[in-house]
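Notes to accompany the following structure.
Showing just some of the chains, left in place.
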Amino acid sequence: MTIPESAKAAVDELREHVSDLHAELVRYDLVVWTAGNVSARVPGHDLMVIKPSGVSYDDLSADRMVVCDLHGRLVEGEHSPSSDTEAHAHVYRHMPEVGGVVHTHSNYASAWAAIGEPIPCVLTAMADEFGGPIPLGPFARIGDDAIGRGIVDTLTGHRSRAVIMKNHGVFSIGPDAKAAVKAAAMCEDVAKSTFIARQMGPLVPIPQDDVDALYDRYQNVYGQQGGSK
Amino acid sequence: MTIPESAKAAVDELREHVSDLHAELVRYDLVVWTAGNVSARVPGHDLMVIKPSGVSYDDLSADRMVVCDLHGRLVEGEHSPSSDTEAHAHVYRHMPEVGGVVHTHSNYASAWAAIGEPIPCVLTAMADEFGGPIPLGPFARIGDDAIGRGIVDTLTGHRSRAVIMKNHGVFSIGPDAKAAVKAAAMCEDVAKSTFIARQMGPLVPIPQDDVDALYDRYQNVYGQQGGSK
Amino acid sequence: MTIPESAKAAVDELREHVSDLHAELVRYDLVVWTAGNVSARVPGHDLMVIKPSGVSYDDLSADRMVVCDLHGRLVEGEHSPSSDTEAHAHVYRHMPEVGGVVHTHSNYASAWAAIGEPIPCVLTAMADEFGGPIPLGPFARIGDDAIGRGIVDTLTGHRSRAVIMKNHGVFSIGPDAKAAVKAAAMCEDVAKSTFIARQMGPLVPIPQDDVDALYDRYQNVYGQQGGSK
C-alpha cells in the first residue's frame, strides 16, 4: 500500500501534529524515556500516523513519524513503528468514532493497574471528563491483538475515554489525537488525587445523578463553541 | 452593558495581569490542561476579568481574557468565559472586600475534598497564611449559584482565604488576584505536607493561642510595608 | 552602625552569592511563593546578608539583598529583612563556626515536623551528610529569639547540619551559605525517601559503627581537595 494522493496533505499535517503532541506527554510527566506514544487516524483513509519505536522524545520530528495501515503494517517511514502499533490499529478498526489513541505508563494510573482496580469517581473533574469511574481492562500480552481487543471491549459503549490495562498502564482515546492526550493527562491527574484521598480515609462517592449531570454539562457546554476542548 | 470609559484603563491592565497570573498556576503545579482559572474584580465597577473557557494556558494573552459583569454575563471578549464564572461572580457580589478569585483542582487539596475533611492546622505556615484550618465547603453542582453560595457561606467571617469544596477542589480569594493565587499555592503546599504527616502518625496540633499569634503577626508584620505579600 | 570600608568588597560579593543561592531553593522544590530564605555571615564582621521579606524569588537581585547586624537590625538595604532574621542572627551570634543559614518549609521535612519526630538514619546518604538522624527542635513562636535558641540548643555539638523545628520546618547551617543550602536540599531528599520507606514497612537501621565510618569518610575524603563539597 502507498499513501493515496488525496491523503498526502492530511498525512503531512498529522505528522507535525502527532510529533508535537508527544511533548505534552513529557510536560505532564506521563512518560519516562521512550515509554509512551500518540497516534492519529488519517480521516477518511485506512491510515494512521504513529511514533517510531524506541526513539527519544527529544529526537521526534514530523519526518520521523511513521505511517501505517490499520493492521499496523508500515506504509511510509524510515523507522519501525511503535511496538504498540497493533493495539492502536485495532482500536481504529473497531471504533470508527476514534481519531486519536494514546498510551502511557503514567505512575499513579499504573499503580491502579497493578492492584487491578478501576479508579472510582470521587471528584467532579472525573465526572466531567470521564462520566464516572475509569474502567479496568484485562491483562494482555503484547504481540498480537489481545491488547487492542481489551481496549475495545472495555471502552465500547463506555463514557470513559481512558482504560487502565491490568498490570500495564493507560490507553486513552478521543475524536482526535489532542483529545486523547487530554484524557491521558486527566487520567493521571485523577489517579493521583484519588490515590492520595484513598490513603487518608474512606472516599466519599459522588451521587450518580450528580455524575450524570456533570458529565452531560461538560461534554456539551464547556469550552468554546465548536472548538477543541 | 458595555465597559464605561472610566474603567477602560483598569480593564486593560487587569487583562494583562490576570493572563500572566495563570502562569503561576502552572508553575506551582496547581493545574492540568485547562482545569483552573483566575479572575480579578475591576475596582469600583461591577465588572470582572476572567479566563476564557477551555483555552490552554500557553494560548492565553491579555486580549483573550474575558470581561463579565458580576452576574457572569459577557461584556467584552471574543471567547466564552470560564465555566466557573458564575461562582466567581457570586463571590464578588457578596464579598465586597474580595478583589481576586482563583479555582484549581490541585491534587493534594482535592484529595482532602474527596474524603470530605477540612485541612487541620499543624504547620506554622498554615497558621500564618490561613489563621487555622482550611475549611470544607459543601458539594455543589456547577450550573447555577450553588458553588458560589457554598464558597461565600464558608468563607464569610472566616480567616481562611481558601475553601476545599467537597468532591471538587479549591477556591481561594484575596484582596487582589495575586493574593488569591498565593492562597491557592499555599493551600496546595500545606495540603501536601499535612497529607504526608497524617500518613506517618498522629498529627501534633498547634495550640490555639499560638495559631492566633502567628496569624496576627503574619497579616500585620510580614513583607514590605505597604507592599503586596 | 554602617558597613566598615574593610567589609564592603565581601558584602558586595555576598549580596550576589546569597541572591543566586535562592535559585537553588526553587530548583530543588524547597520553597513555594516566598517561604524560604538564605543568609551568609560577612566573615570577620558582625554582619550578615539576608533575603528581603516577602519578595518573590524572581525579583531577587544583589542590590535587593539586605545587610543586618547580628542582632537582626537593618544596616543597609531598601527593603525590610526576612521575618526570620532574628533566628539567623541568633545562630551567627552563638555558633561562630557557622557561615550560612537556610530556612525552608520543604514538604517532606515539614511533615516530620508536624508529627514531631526526628528523621531516622536508614540511608547511607544521610549518614554521609548528617552523621545520623536529623534532630527535632522545639516548637517556638516567631517574634523573639525563641526559634534561634531552639536551633542553637539542638545543633550545638550535633553532627547534623539541619534541624526540623516542630510544627514548622527546616533550618540548616554550614561553614558557608552554599553548604547550608546543600544541607537543606539533602534534608528534604532524605525526608522524602525515609517517608516512602516508612510507609512500606519497618525501616532497617544502619548500625552505628557504619554510620560513624560513613560520616567520617564523607566529611574528610569526598569531593575535591580544598574545594566546596
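Labels A, B and C are assigned to the chains in the order they are written; within every chain, residues are numbered from 1.
Everything that follows uses one rule, which is that contacts are C-beta pairs under 8 Å (C-beta built on N, C-alpha and C of every residue); 3 or more make two chains touch, one makes a residue touch a chain.
Predicted model, so just to flag it, every value in this text is computed and none were measured.
Trainee: What is the total copy count for the complex if 3 chains are drawn?
Mentor: Full complex: 4 copies of the single sequence.
We adopt the following convention: only the chains that are shown with their structure count from here on.
Trainee: Mind checking chain A against chain B and telling me if their interface is mostly the same residue numbers on each side, over half, or mostly different?
Mentor: Different residues, largely: of all residue numbers at this interface, under half are found in both copies.
Trainee: State which chain is most central when centres are taken as means of Cα atoms.
Mentor: Chain nearest the centroid of all protein C-alpha atoms: B.
Trainee: How many angstrom lie between the CA centroids of chain A and chain C, rounded to a whole number?
Mentor: 45
Trainee: How many angstrom between the C-alpha centroids of chain B and chain A?
Mentor: 32
Trainee: Would you please write down the residue numbers of chain B that are in contact with two or more other chains?
Mentor: Residues 195, 199 of chain B each touch two or more of the other chains.
Trainee: Across the complex, what residues on chain C touch chain B?
Mentor: Within the complex, chain C touches chain B at residues 32-35, 52-55, 79-80, 83, 105, 107-108, 110-117, 139, 141-143, 166-169, 195, 198-199.
Trainee: Under the definition above, what is the set of chain B residues touching chain C in their complex?
Mentor: 28, 122-125, 182, 185-186, 189, 192-197, 199-204, 206, 210, 213-214, 217-218, 221-225, 227-229
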